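For this depiction, one protein chain was excluded, whereas all remaining protein chains were kept in their positions.
So that you can tell them apart, the chains are marked A, B and C in the order they are listed, and the count of residues begins at 1 in each.
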Amino acid sequence: MTFQGTKLAFASALALCAGLGVAQAQQTDITVALQLEPPHLDPTSAAAGAIDQVLYSNVFEGLTRFMGDGSVVAGLAKSWDISEDNLTYTFHLQDGVTFHDGSAFTADDVKFSLDRARAEDSVNAQKALFEDIASVEVVDPLTVTVTLAQPNGSFLFNLAWGDAVIVAEESIEGIKNAPVGTGAFQFANWVQGDKVELTRNDAYWGDAPALTEVTFKFISDPTAAFAAMMAQDIDAFVSYPAPENLPQFDADPRFQVLRGSSEGETILSTNNALPPLDDVKVRKAIAHAIDRQSIIDGAMFGLGTPIGTHFAPHNPDYVDLTANSAYDPELSKQLLAEAGLPDGFTTTLKLPPPSYARRGGEIVAAQLRAVGIQTEITNLEWAQWLEQVFRGNDFGLTIISHTEPMDIGIYARPDYYFQYDNPTLQELIETLDATTDPAKRSELLQQAQTIISEDYVNGYLFQLAVPTVADARIQGLWENAPTQATDLTGVSWAE
Amino acid sequence: MLRYSLKRLLSLIVSLAIASVVIFLVIEVAPGDPASFMLGINAQPDTVAALRAELGLDVSKTQRYLSWVGGMLQGDFGTSYTYRTPVTQMIADRVWVSLPLALYALTLSTLIAFPAGIYAASRRGKPGDITVMGATQLGIAVPNFWFAMLLVLVFAINLRWFSAGGFPGWDEGFFVALKALTLPAIALALPQSAILARVMRSSLLDILSEDFMRTARAKGLSRRQALWRHGLRNALVPVLTIMGLQFSFLLAGGIIIEQVFFLPGLGRLIFQAISARDLIVVESVVMLLVFSVILVNFLVDLAYAAVDPRLRSRT
Amino acid sequence: MTLLSIENLSLSIGEFPILKGVTFSIAPGEIVAVTGESGSGKSMTALATMQLLPDSATTSGYIMLSGQNILDLSEPELCAMRGNDVGMVFQEPMTALNPVKTIGAQVAETILVHSDTPRDQAMERAGEMLRRVGLPPERFPLSRYPHELSGGQRQRVVIAMAIAQRPRLLIADEPTTALDVTTQAQILDLLKELVDEFGMGLLMITHDLAVVSDMADRIVVMRHGEIVEQGETRQLFADMKHPYTKALFEASGHQVTLPDVPEAPEPILQVENAVREYALPRKGLFGARQFHRAVDGISFTIHHGERVGLVGESGCGKSTLTRALLGLEALQGGSITAFGKPVGPGTDPGLRAGLQVVFQDPYGSFNPRHRVDRIITEPYHLISNPPTGLERQEAISEALIAVGLKPSDADKYIHEFSGGQRQRIAIARALIIRPELIIFDEAVSALDVSIRAQILDLIADLSESHNLAYLFISHDLSVVRTVTDRVLVMKSGEIVEQGETEEVFANPQHTYTKTLIEAAPVLPDMSHLKEAANVPA
Partner (left out) sequence: MIRSRNLLLGGLLCLIVVAGALVSFLWTPYDITVLDIPNKLQTPSLQHPFGTDHFGRDILSMIMIGARTSLAVAIVAVGIGMGIGVPLGLWAASNKGGWIDEIIMRGNDLVFAFPSLVIAILITAVMGASALNAIIAIGIFNIPVFARLTRSGALSLWEREFILAARVAGKSKARISFEHILPNVGNLLIVQGTIQFSLGILAEAGLSYVGLGAQPPIPSWGRMLADAQTMVSFAPHLAMVPGLAIITAVLGLNLMGDGLRDLLDPRIRVVRQ
C-alpha cells in the first residue's frame, strides 16, 4: 500500500468515526456545490441555468414539472383537461398552497405569471415557449384555462421549464434577490460570490423534504472543486467540472460518483452559409475526419456518449446515426478532393469557455489538420461568443453543447446561427409542432434526426454527461439532468 | 503642508476624472451585450430589446456616463445589470474579503521582508546575505498562482490542514475567517515579501553608506544601534513606496489567487462581471481600484512626511 | 605627556597600501594639523584613530590613546571610546546629520549612549552644548531638524555632538572645507576656543595650509600615505626641509604673472541692470507669489583682453549670473550684450561662439562615453562651417598642445585622465573655436593646490598667447587676487564693490568686502616667519 493510500484510509477511518458521532441525530443539512453562481434569483428573466440549478423545484414550481428521468408530471396543477381541438387546457390547481411569504397561491398567480412571460415587454429568455398562448383565463381561484392559438404538442412539456414557474405579483419586485415561490424550500440568504442558503418550508403543500437546511456553494475553479470535495467541505458537487478527477473519487469509498446524461448535445457547429462549409461534401469530410472517441477520451476523460445527430441518446425516440459519420480520414480526404479542395482549406474555430469546448477544440483542430483542414483557434468568453458566433454568424466552426431539451426545432430556423436552410425539414418540424399523437411525433422526430444527420449540418460529437460527485451516504440525487436543476426535495442522508 | 496636501488632492481629483473617462470608454467599446448574455441563445430580439430598456442601456453613452459619474459622486455606483443589486452593496461585500486579504498578505510580507532585508543588509556580502538574496530571487521568480496550486495540493488536499478555499464570512468568527484567508495570503505574500526584502536591503545599504551613519558610529553607537536608530527610519521611504504599490497590487492583483481559492472578493467579482458584460460593475470596480491606488499613493506621500521632516516643511 | 600617540601606523585596504609607517603624537590642549593633497592618507589617519575603517582594511602599528592601544580594543570597547573619549567632526555638515531626527535628540544621543542619564537631563545638557557652540535654544529650539539650519549651523550641531561628552581628543576632518570663508572663520574660532576651554587635543585634517597656519600648534605634512615632514608650526614654516612641503607651500600661495591689459580696449561683454528672478512656492493658498531675486540689477562690462574676477559666497547669485551670461536662462530685466549682439535663450547660439566656459567639476564636465576628440570639438556645433578632416585633426592637436596635453590624447576616454588633466581638456574644449572670452566658473576650486597652481599658470599663459579675456568666478579670494585685473564682489544678487583687483584687496570700501578679506585665511609671510623663528635661535 502506498503512502498516499494509507493516508486516505486513515482519513476515511476518521470520517467514519465522525459519521458515527452524528449518527444519533440524523443529518438534515447539506452543502451542494455548483460550478456557476446565478446572476440573480429570478428564473423567469434570464437564461442562466445556474438560477434553475439552485431554485428549480426547490423554491419555485410550475404547473408541471420534470422528474429525474425526464418525464413531465403534475406540479402546481393537480390535473388538467385538454379540449378536443387541442387548443384549450384547463388546469386544476393544488389546493392549500401558499407562497413563502404566506400569501395564497391562486389562479390569479398563474395568469399573472404566464401573461408576464409572454407580454410585449417580457424579458423571459424562453419567450418562445409561450408563443402559442392566445389567452389565459381565471375560472375560479383553483381553475385556470389557457387557450392556444394553434395546437402545440409540447405545451405541457414547455410549462415544466424553469422559465415557466409560477411567481406572485406581490413579491415580483424583489424576486431577483429574495425569491418567493411555493417550493419545499424557502430562500434564506445569499452571500454573493459564495453561497445561497435555503431552509425547509414547513408549510409546504407536498411531501415534506428530509433536509432542513441547504447551502449551495459556487466553486468555478476545478482545482478548488477537487480540493473542496476531497476535504469534504462540501457534500455534493452537481455537474462536477473536471471529469479527469472522477477516477480518484471512484476509488475513494467516501464518495459516490453519478454519471448522468444531460440534454446537452455537444456539436461541432458549422456555419452552413460560409464557403466552403456550405458544401455538404466538405461538411461530410469534416464529419469523417473526427474521431469522436478520442475527443471523449481526451477532452472528457471518457465521459460522454457518442451521438450521430442532434438528439439525446436516452430519449426513446433517439436513432443511432453515428455510423453516418464514422471516423475515416481517408474518406475525408477523398471527399475534400471531390469538393475541389484536395489541399484542404482554412477556417476559424471559435471556442466558448467550457473545458469540453476548449479541450475538444484542440483535439478537433489536430484531427482536422490531419486531413488538411487548418483551423485558427480563438478562445472566446460567453459574451463574445454570443456576439460573434451566435448573433454575428462570424465563424466557421465552433463547439457548443445545446443543453435545451428537445431542441431539434432549431434546425427549422434558417436564421439560427448555423444557418441551415432546408424547407423539407422546416415543413416536417411544423407538422411535428402541431402533432400531439405520441406515435406520430416519434416518427417525425426520427425523420428529422436522419435528415440533419445525412445533411451533416453540424459535426455531432457526444452527449454531454453530468457527473455528480457526492458523499456516499447521500441518496435521492438526480442522476440525469433532463433540465438544469438540483432537485433536493427527495434527497436524504442514509443511516 | 496644507498647500501640499491640497495640491495633491487636486491632482488626485483630476486623475480620477480622467480615469473615469478612460475606464468608461475602454469598457464601453468591449463587444458583447449584457442583455443578450443574460438571455442566452434562445432569446428573441424583442426580449433582448426589452431587457436593454429595463437596464437603461438604450440611452446615449454620454447620458450613461454622466449618470454613472453623477451617481458615484453621491456614493451610488448604480445597479448591477446581472445581479440587479446596488453595485455599492456588492462592492462593499467583496471589499470585506479583498481588503482583509490584502492587509493580511501585506502584513505577512512585511513580517518576512523586514527581518530578512535587515539581516541581509547587516551581513552584506557574507554567506547570510547571499543566502537570503538567493532566496528572494527565487521568491520573485515563482508565479504566485503556481505557488498557490502547490499550497492547495500540499496543505489542503494532502495534509488537510486548511480548507482548499472558499470564505465562510466574518460572521463565522474572526479566526475561522482568517484561517480561510491564510493560504491565499501566503501565496500572495511570498513574491511580495521577496521584492520588499530586496528593497529593504538595498535601501538600508544606501543609508549605511550615508555620512550620518558614520557620524552615529563616531558618537559611540554600535553597528546595530546605528542601524536601528538612524538607518531604519531613513531607509523606510523607498520601502514605503513599494509597500504602497504592493498594497494596490494586492487589492486588485489577487484576481488569480481569488480564482484559485474561490474567494468572493473584488477580483472574482470583476472577472465574473467582465464575462457577463456587467459593464457597470466592471466600470465601478475598476474605478474603485484606481481610486484606491491613487488614495494609497496619497497616503504614502503623507506617510513620507511623517517619516521625513524635510517633506513636512515643503509647502 | 601625550594624549594620542600614533606609532608606525600602516594601513591597507584590500591590497592597496594607504598608510605607511605614520608616526606622530598629540598632547592635551594641543592642536595638530595633518595636511596634504588628496590621496595623501590624511583622512584615513583620522578614521583609523576612530577605528571607523572599511571592513577590508588591515592595520599594523600602534594608536595609543592615553596609553591604551586602540588597535587592541574590542568592538564594544571601541564603541565606549568613540564619542566619549574621542569625538569627531566631519567635512560635510549637510549630510553628517540624520535628516529625520531633531538636533536636540542627536546631540543628546551622544550623552545617552555613554551614560545612564535620564532622557530629560540629557536633553538639557544637549541644550547647554548647543548654546556653547553658538546655537542658543531660545533661537534654535532642540526640536529643530537639520534641514532647517544653514551649513555653518549644522556644523555647529556636529561639533556639539562631538564634544557633548567632553572627549579628551577631538578629530576634525576638513571641518570647514564645505563652508563659506566667513563661516569657516567662525567655526575655526569656535574649535580653538573649545580646545582651550576643555583642554582637548585636536587632530585637524585639512588640505588648506592657510587654514592651519595660524591655528595649529604643530603641522604634519603627508604625501602618498607617508609623513614627509612634521614640526612646530612656526618652525616648520620658517624652515621647510622637505621639497614637497616647500612645493605645497609655494603652490598654496601661488602667484601668476599676468600680461598687461591692452590699452583702450573695446567692450566685448556688457551687462546692464540684469535681473533674474525665481518664483518661490506660494506661502498661503491665496498668497501672492513671492520671487527670489538671484541676480538683482547687476551691471558690468568686460573689455577685450581684460581679466575680471567675480567673488562671492555660496548663494550670492554667481551661478545664476553665469547661466544668464551663457544665454541658457532668460533675464527678467536688463540686458546682456556680447560682441554687440543680445544674449538670451532665444538668440542664435552662433553668437555665443566667442564666449566659452570652463566648469568646476573635472569629473562631471564630460560625457564619459565620448573620446576626447569628440568632447573638445563639441563647440564646433556653434559655427556654421566647422573644419573637417585633416584641418579638424590639426585644430584638435593644437588645442591639446595649447593646454599642455599630447595630440595622441585625443583618442582616449575621459576616465583615463587625472583631475588636473581633465581641467586642461575642459580648457581645450573652450579654446578650440578661439573664443575671445572664457568664463571660468570655479574652474580651479576642486583641484589640489599643486594642480591648481599649474592650471592658474596655464590660464595666465593662454591669456597672453590667445589674447584672451576672461571672467574668473571663485569663492577663493587669494586665487582671484592673482589671476585678475579687476574684481567684482557679489552679495545677495548685487555687486557691492568693484574695482582694480589690487586696489580692492588692499583697500576694501564695502564692509562686506572687508569681512570677506578678513575672514579669508592667509599663509604667513615667509620672511616674517623666518625672522621670528630665528630670534630665539
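We adopt the following convention: a residue touches a chain if its C-beta (ideal position, glycine included) is under 8 Å from a C-beta of that chain, and two chains touch if they have at least 3 such contacts.
Predicted model, so just to flag it, every value in this text is computed and none were measured.
Note that the undisplayed chain, when the full complex is considered, contacts A, B, C. Among the residues A:130, A:155, A:190 or A:226, only A:226 touches the chain that is left out of the figure.
When the missing chain is restored to the complex, the residue among C:3, C:64, C:326 or C:462 that touches it is C:326. The hidden chain makes contact, of the residues C:300, C:366, C:417 or C:472, with C:366.
Check B:49, B:69, B:99 or B:142 against the missing chain and you find that the one touching it is B:142.
For the chain left out of this panel, the touching residue among C:47, C:298, C:382 or C:449 is C:382. Of the listed positions A:58, A:94 or A:245, the one in contact with the omitted chain in the full complex is A:245.
Contact residues of subunit B toward the unshown chain are 11, 14-15, 18-19, 22, 26-27, 29-32, 125, 130, 137-138, 140-143, 145-146, 149-150, 153, 157, 248-249, 251-253, 255-256, 259, 270-271, 274, 282, 285-286, 289-290, 293-294, 297. Against the chain not displayed here, subunit C makes contact via residues 326, 328, 349-350, 352, 356-357, 359-361, 364-369, 375, 378-382, 415, 426, 429.
For subunit A, the residues touching the chain absent from view are 221-223, 226, 230, 241-242, 244-245, 247-248, 294, 297-298, 353, 358-359, 361-363, 365-367, 369-370, 377-381, 384.
FYI, only the chains that are shown with their structure count from here on.
One simple way to say how far apart two chains are is to compare their mean CA positions; for subunit A and subunit C this gives 86 Å. The centroid of the Cα atoms in subunit B and the matching centroid in subunit C are 50 Å apart. The multi-chain contact residues of subunit C, meaning those touching 2 or more other chains, do not exist; every residue touches at most one other chain. Looking at the complex, you find that subunit B touches subunit A at residues 31-34, 36-44, 46-47, 50-51, 53-54, 82-85, 90, 93-94, 97, 149, 152, 156-158, 160, 163-167, 169, 259-262, 264-265, 268-269, 272, 274-278. Of all residues in subunit B, those touching subunit C in their complex are 2-3, 6, 210-212, 214-223, 225, 229-230, 233-234, 307-310, 313-315.
Partner subunit B is touched in their complex by these residues of subunit C: 50, 52, 75-76, 79-84, 87-88, 90, 92, 95-101, 109-110, 113-114, 145, 147-148, 158, 161-162, 281-285.
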